[in-house]
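Inspection log for the structure reproduced underneath, given as structure tokens.
Up next is subunit A:
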Amino acid sequence: MVSGPMIATLKEAVVRRRGRIILGPVDLTLPGEGFTLVLGPNGAGKTTLLKVLHGVERLSEGSATWSLPGPEAQAAQAYVFQTPIMLRRSVAQNLAYPLELVRTPRAEIETRVVEWAARIGLSDALDRPAPRLSGGEKQKLALARALIRRPRVLFLDEPCANLDGRSTREIEALLHAAHTSGTRIIMTTHNLGQARRLATDLILLLNGKVHDQGPAPVFYAQPNTPETKAFLQGDIVE
Partner candidate 1 sequence: MTRMFALIALLWGAAAQADEMKLAVTTSFHNSGLSEVLLPAIKADTGLDVQLLVVGTGQALRLGEAGDVDAILVHSRAAEEAFVEAGFGTHRREIMYNDFVLIGPAADPAGIANAETAAAALALIAEAKPAFVSRGDDSGTHKMELSLWSTAGLEPAGFDGWYSEVGAGMGAALNTAAGLNAYIMSDRASWLNFGNKADLALLFSGDPALFNQYAYLPVNPERHAHVKAGAAATLEGWLTSGRAAELITTYKIAGEPLFTFNAKPAE
Partner candidate 2 sequence: MTDIWAGLTSAFWLIVTLDPDLVEITLRSLQVSLTALIIACCIALPFGTWLAVRRFRYRRATIAVLNALMGLPPVVVGLIVYLMLSRSGPFGVLGLLFTPTAMIIAQVIIITPLIASITHQAMRELWAEYHDLLISLNTPKHQRIKTLLWDGRRTLLTAALAGFGRAIGEVGAIMVVGGNIDHATRVLTTAIALETGKGDFALALGLGFVLIALALVVNFAIHALSRTEREGTW
């Protein structure tokens, strides 16, 4: 099943909306492992970059390819949205849904659902309607639902933006655990502290272009450009 690292390559990728370029041109190669944090001010194109990589946003120019063929690559990815999308079903049914799509046998679905519910602390809420959960619980559920299929690459778009400290901590712990067990994670965030806590490498987007990138220690210790330095300090960068 494992057939080499999943490398993503963007070549001269451009996304235009209503005539304006919101992302690009971008030339980027993402290695098959690591915990990458994508930083940048609002409107820099972080969400668009993620969506292009995941294949749910169409490119106006250029190409976005994975080192695996299309359907295989698609099946090995998962995405968590900033505002969690809950199916109008119970917690257990939400968790089971991605597995039902690929016709996983009943027994295995049940085992994995129980296991993941425990990991996110919702064991006694299996039959509760998912839309009725709190914000933090919903996001944890979304994360568990994303991880339940054991994806090789996980995208997250500012997952903790609307959550309180406790939920943020719980999610970060889950992400850390996922990364340790081999999931490659690409995430955007506004929270510089979070970036510091989690990233193995970072990308800085400004005005739709990749302004800077590099491994975490280097990125923080010796920023390449004045904008990077300013941004990491918390200044407003345009």
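Note that a contact is a pair of C-beta atoms (placed from the backbone, for glycine too) under 8 Å apart; a residue touches a chain by one contact, two chains touch by 3 or more; residues count from 1.
The candidate set was assembled so that all candidates are chains of the complex that A comes from, given by their letters.
None of these values were measured; they are calculated from a predicted model.
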* Structure fact -> Neighbour chain for subunit A in the complex, from 1 or 2, resolves to option 2
* Structure fact -> In the complex, the residues of subunit A that touch candidate 2 are 54, 56, 74-75, 78-79, 81, 85, 87-89, 97-98, 101, 129, 131-132
